[in-house]
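Note that one protein chain is taken out, while the other chains of the complex remain in position.
So, chain A:
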Amino acid sequence: MSTRLFRLHVNGAVREVEASESATLLDVLRGPLALVGTKANCLEAECGVCTVLLDGRAVTSCLVLAAQCEDREVVTIEGLAEAGEPHPLQSAFLEHGAVQCGYCIPGMIMTAAGLLREKHDPDDEEIREAMAGTLCRCTGYGKIVAAIKAAARNMRQGR
């Protein structure tokens, strides 16, 4: 298998990694970059646990090749906090007890981060539609939706 050097912008830093030419972004994140907050599960964009932001949009990193990400901004769950402060979504998930086993939560938060970049005041229906591709098998969706609404409110109020 042929490998090559990829130059990626991940969480605000330029990272050079060697990986298989056909490596996915997910492979590179969890492998050489050791950013294991992004989970690997279905590998077919059915579950959403591998969601990251690519140029500000939520995408499933299992279905993007690292080669498609060069010169584009990647943000993972590890890069969401700013200056040591948790992102408003992270705080709201904690406050609302929106986390059960926790496995899906990085994907949930990154999907929601993509939504909130686009819609500052989403209603329940819009949240549920945006989150439809990110599965929680503990089925704690009610609190997840409530946490996203609270985070949106806090972000609008500049908190």
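Keep in mind that, in the parts below, a contact is a pair of C-beta atoms (placed from the backbone, for glycine too) under 8 Å apart; a residue touches a chain by one contact, two chains touch by 3 or more; residues count from 1.
As a convention for this text, contacts and distances are computed from a predicted model.
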{"item": "Options \"Protocatechuate 4,5-dioxygenase subunit beta\", \"ABC transporter permease\", \"Dehydrogenase\" or \"NADH-quinone oxidoreductase\": UniProt name of the undisplayed chain", "value": "\"Dehydrogenase\""}
{"item": "Option touching the unshown chain, where A:Val17, A:Leu33 or A:Leu65 are the choices", "value": "A:Leu65"}
{"item": "Residue ranges of chain A at the interface with the undisplayed chain", "value": "2, 21-22, 24, 43-46, 48, 51, 54, 57-60, 63-65, 67-68, 111, 114-115, 129-134"}
